[in-house]
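For this view, one protein chain was removed and the others were kept in their places.
Order of writing sets the chain letters: A, B and C. Residues in each chain are counted from 1.
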Amino acid sequence: MILPFLIIIPLLAAFLITLISGGRDSWAIVFSILAVISLLALSVFSFLSTGSQTFIYEMSGWKIPLTICLVQDALSTFMLVIVNLIALTSLMFSVSYIRQYSAPWKYYALFMLLIAGMNGVIATGDIFNLFVFMEIALFSAYALVAFGGKAEEYEASFKYAVMGSVSSTLILLGIGILYSATSTLTMAKIAEILPTLDVKLTYWVGAIFLAGFGLKAAIIPFHAWLPDAHSSAPAPISAMLSGVFIKSLGVYVLIRLFFNVFGGVAVFNEVFLVIGAISMIIGVFLALGQWDIKRLLAYHSISQIGYIIIGIGLATNLGILGGVFHLFNHAIFKALLFYNAGVLEMTTGTRDLRQMGGLAKKLPTTSFTSMIASLSIAGLPPFNGFFSKLIIFIAAIQAGRPVYAFLAGLGSLLTLASFMKMQRYAFYGKENKDADKTLAKVSTAMKWAMISLAVLCLLTSLMVIPGIRELTLDPVVAVIMNKTGYIAEVLGR
Amino acid sequence: MAISEISYLILVPLIVALINIVLPVILRKLLTAGTVIYLALLTYRLYTGDVTETLILDTVVFSVDKLALFILIFIQVLSAIILLFSLKGVKQEFQKAFFVLYPMTIAFSNGAVVSVHSISLIIFWGLTGIMLYLFAIMDKTKEASDTAKKTMIIVGGSDVFLILGLVLIWFLEPGYGWNLSNNQVLLSGELAYIAFFCIVIAAFAKAGGFPLHSWVPDFAKDAPVESAAFLPAALDKLLGIYLLARISLTIFKLTPFVHILLITLGALTVITGVMMAMIQHNGRKLLGYHAVSQVGYMIMGIGSGSILAIVGGLFHMVNHTIYKSNLFLALGAVEKRTGTNDLDELGGLGTRMPLTFLAALIGAFAISGIPPFNGFYSKWMIYQGILEIARSQSAGYQIWLLICLILVVFGSALTLASFMKFIHAIFLGKRPAKLADINEAPFNQWLATGLLSILCIGFGLFAKELPLKHFILPVMNQPGLNLLGAYSPLMLIGLFGLALLIGLIIYWITRKVRFDEVYLGGMEALEKFRITGTAFYNEIRNLKPLKGIYDSAEKKYLDIYDLGKHCSFGIAKLFSTIHNGQMLFYNLWLVVGLLILLLVIK
Amino acid sequence: MKPSEGMTLIVKTVTRISVWLIILYGIYIILHGHLSPGGGFAGGVIIALALLNVLLAYGRGFITRWLNIGFLHDLESSSAAIFLAIGILGMAVGGGFLANFISHGKLFNLLSSGTIPLLNIVIGLKVCTGLFVVVWTLAIFHLSDKGEKQ
Partner (left out) sequence: MVIYILCFALLLVGIYGILTKRDLIKIILSLGIMGYAVNLMFILFAYKRGAGYAILVKDKAVTAMVDPLPQALILTSIVIELGITAMLVALAIRLFEKYKTFDITKIRRLSG
């Protein structure tokens, strides 16, 4: 009974914000914060109460093949927790950050729509409904990328919108083919019927979906929009996009479709591994050469998604555990890094690393949290990124694919290198005299958003401890690995 | 979860570090000092008493064997002495952070040593790397930040290899689980070799072996001097060589080829380090390059496979940590008084800082391998061990080993040469005018260097009776070694005493020396005509074949870090030109990607 | 300034007559959504097109005088909110989100099919206002663009 509220609340908040706003931004802030706090509470509650069970919510009182259903299992609630957690911190960060733009209430409304879309994609068990929610989320993402109103932002948004629409059309094509073959849109039902059909159908639809959702997840070669869009958006939106957006729309859907619906076909796992490795290596190389701090972070998102995809593609219990864990961790530290970048941009007025320097003294909180996040993304103990990468390494070697472990190692080394570069140019070294003129104030809410994520960077390491892992990650892995189980759980057999 | 005393080695300093965050500086110092003493006592208890294991989640995580215990003892000893040095004189701006990081570093180093579980070893290993970074960024200058970056990339990056290596070991020998204590994996098959070399990379990066050494001199130059003595000179050597010893003694059974390879790498490390050290003008950098050079002996010793040389290598590691921290601290004491560490600007301080001078002199003798100091003893053991190995090899290998040995002995001679320069430049020669009113270092500083000097002498004179018997030979399960040739320190000290006596007699006979002012071209020598200690060595730098090498080394063409940097930036540039901002081009990727997927998936 | 506003008198006159017919037709489509082809979306688009007709024929200035754009905004948001409210009401009274909680009535009667006519009306409002506001916003863009160029 909880899941529909996770979609209704942000939608309602969005409409109420547009309804009552009109120069009264404080109401928009109050509404959105209330909404997101309640969403986070609900999603945590639902995650904890779900465990390894599966609950189905059937819309409008009809029964399953006829209606849209919402599936509440460990995987979806896990993703919901991530989305709403990052949303809350992002909103905390936004409150003072977004004042520099005109008409903030529009921002909050779009933000709520974004959350509604992502929550919908995650919660739904109906493939067309997934498409619709995806479009809602994408639509608000396009608008939010362009929110700043600078030329580059419009450019990024336009490119993103065109490429996103092409991939959405591809997804719709895939959905159409699936519908024509199975005559149903409920994913569990499709999963049930697919094995009785020609396997070629799965392959073709799978390839189309891989391209379509691969673009959402920014897997190379479908990644070209990401560095533009993520670096142009306002910082809290960059954090949302990099932290959870590409994961809920891309990776989550890929996992759900390819494991629970297509049943984990071996050839797709191979493709996952290959494109994961390509994304990981090329992404990190691209990041290494960047001087624009947000572009650097954006390219790292591609690289880190590569890790997740490799973990998923290994298709062993450990590999998926690593992938899912890394997904969670990446959301946290990448959001944190984007907040740091936002503070840097706000205070120095530039995104070019070469024009910063010596900010560690002026921005102690930012510098400290950024170091934690950097070490975390580079995979150094005791931060969470270390453990998820370690699990992926172990899984790759255990699965008899040490090559991927070595590529992941190389990626990790280069990640460290590029974040050391970022640290050195932004926070240490000689102070840039021109930069301190426009030093804006970092508000308390922003600080707390960063600190809370930094603390999470440390705390989520604890999820590897078996006792906690059994409560948190293991049910998620079980859902993914239990391929036909999804059919039985959803259809109630 | 059974927490035994071993885990206190980690928990206590860690908790102290966390408490230190909120304390005022004076209490931080006291608390840290107390911790160090407690740890020393605890280690003594472990040494004498029954060792218990710490279990976490029903697996043995912390345990000590003889090797670990040996390393632990010296971690505590050195951290205590260096702490003594740091109690007074740490730069005001670093003080707060320093006494938080110090116990933390001890905690993590202890953790890395007592870990017998791969994962916990990886974690503590990485944490010590982070500590290194945090020490390096204390100074906020441009150079210091660059050094911190470089250090972290090399040391932190090598963690990846450690992880891969240890995971591969686990994969190859699933029977042992993650336990590292009694594994004997045969080096056979590609994966085993890859695993071995991965871990060797990690050990080399930590200890500063060629070609991953380049962070050591930079760190020595730019980090606070106490941390330079503490980490690259002492703890990181202990850890890196500990790991090397661990894998080559208890985890892998090495093959002759690997022995030869390690010996060669060791010889290369010795010679590159010392050649670079010779031409340095910065005292700390000189010591840093020597810290690299000396690692070569340890690598040779441990990699050689002969018991004598392994014992020698371990002994050399201990000796090195002692005399190198001694030298760093002595230089640090000088630097704190004079405000510079540039050898060109120093000179003639021997009469002003006699105690520091004495300590530095003993350190210099020890590192140069002059009997009867400890450096000679361990080097001697290593040479003998390598000769012993050479005896059992085929002719080609023999020649190769001899070449390596000659290189190393030559390197030892060069070490002496460069320390002549070091000592002369700081303590001898004419004192520059601005150093006129320099006084002896504070009490705690000369006490620390003095203690280390006493250790230098003591370990040299009573090597067989003290360190070898109690610490190192138990590691190898050898009751005693009878391969030490005719060398006996006492006999040697007799000879030296004789030589000294003869020297004194000669001095006594010819003591009528006339002191006079120096004139140049009929004028009194000006300050600018003062001959600095480094001047003589500029000749070496300009020798024909060496000049090119030195030039390219100074331009950093030979540094693996810079090579890798250029390489990766080249690749990055290539990729980023493809991202040319043309949306039509991006769309093409999308369509082509889709087509490839459609073609591939079948 | 005034002469450029809108199209010719013929167009204006025809529009003045036809627009009400079109709106009426849209309302019809919306109300009979549950009985015949069409429904909220189709009807809403028709009404919006009628308004657009006015916009084209009479120009932007007239529309600002004729319609309260702010009110349209509010109508749009509130209709969406009402839609959700009906859905939640279904949750509270019926079996699930958007579940029917009014009696079904008799087949082929205008007042039948439970909440569907209600939803149709709400959707019609939403679509008509939404679509019109979107085009209106685009028209505003154009205005500022011209202003910038001159």
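One rule holds for everything that comes next: a residue touches a chain if its C-beta (ideal position, glycine included) is under 8 Å from a C-beta of that chain, and two chains touch if they have at least 3 such contacts.
All values reported here derive from a predicted model rather than from experimental measurement.
Engineer: Decide which residue listed in A:Ala156, A:Leu288, A:Leu318 or A:Ile377 touches the omitted chain of the complex.
Structural biologist: Residue touching the chain left out of view: A:Ala156.
Engineer: Specify the residue from the set A:Trp27, A:Tyr179, A:Phe368 or A:Trp448 that touches the hidden chain.
Structural biologist: A:Tyr179
Engineer: Pick from A:Val166, A:Ile293 or A:Met446: which residue touches the chain that isn't shown?
Structural biologist: With A:Val166, A:Ile293 or A:Met446 as choices, the missing chain is touched by A:Val166.
Engineer: Among B:Ala433, B:Leu584 or B:Leu599, exactly one should touch the missing chain; which is it?
Structural biologist: Counting the whole complex, the residue in contact with the absent chain is B:Leu584.
Engineer: Residue-wise, where is chain B in contact with the chain that is not depicted?
Structural biologist: On the side of chain B, residues 576-577, 579-584, 587-588, 591 touch the unshown chain.
Engineer: I need the residue numbers on chain C that touch the omitted chain, in ascending order.
Structural biologist: 36-37, 41, 107-108, 127, 131, 134-135, 137-138, 141-142, 144-145, 148
Engineer: Which chain A residues touch the hidden chain?
Structural biologist: Given the touch definition above, chain A has residues 128, 131-132, 135, 139, 142-143, 146, 149-152, 154-159, 161-162, 165-166, 168-169, 172-173, 176, 179-180, 183, 185, 227-228, 231-232, 289-290, 295 touching the missing chain.
Note that only the chains that are shown with their structure count from here on.
Engineer: Touch graph across the chains, line, ring, star, complete or other?
Structural biologist: It is a line, because the chains touch in a row without closing up.
Engineer: Could you put a whole-Å number on the gap between the CA centroids of chain A and chain B?
Structural biologist: 43
Engineer: Quick one: report the Å distance separating chain B from chain C, using the average Cα coordinate of each chain.
Structural biologist: Computed from C-alpha means, the inter-chain centre distance equals 78 Å.
Engineer: Could you list, by residue number, the parts of chain A that touch chain B in their complex?
Structural biologist: 158-159, 162-163, 166-167, 170, 200, 203-204, 206-208, 210-211, 214-215, 221-222, 224-225, 227, 267-268, 271, 282, 285-290, 358, 360-361, 375, 378-382, 386, 390, 393-394, 397-398, 402, 405-406, 409-410, 412-414, 416-417, 420-421, 423-424, 428-430, 465-466
Engineer: Write out the stretch or stretches of chain A touching chain C in their complex.
Structural biologist: Those in contact with chain C are residues 4, 8, 11-12, 15-16, 18-19, 22, 57-61.
Engineer: Spell out the residues on chain B that touch chain A in their complex, using ranges where they run on.
Structural biologist: Residues in contact with chain A: 57, 119, 122-124, 126-127, 129-130, 137, 140-142, 144-146, 148-149, 152-153, 156-157, 159-161, 163-164, 167-168, 170-171, 191, 194, 565, 568-569, 571-573, 575-576, 579, 583, 586-587, 589-590, 592-594, 597-598, 600-602.
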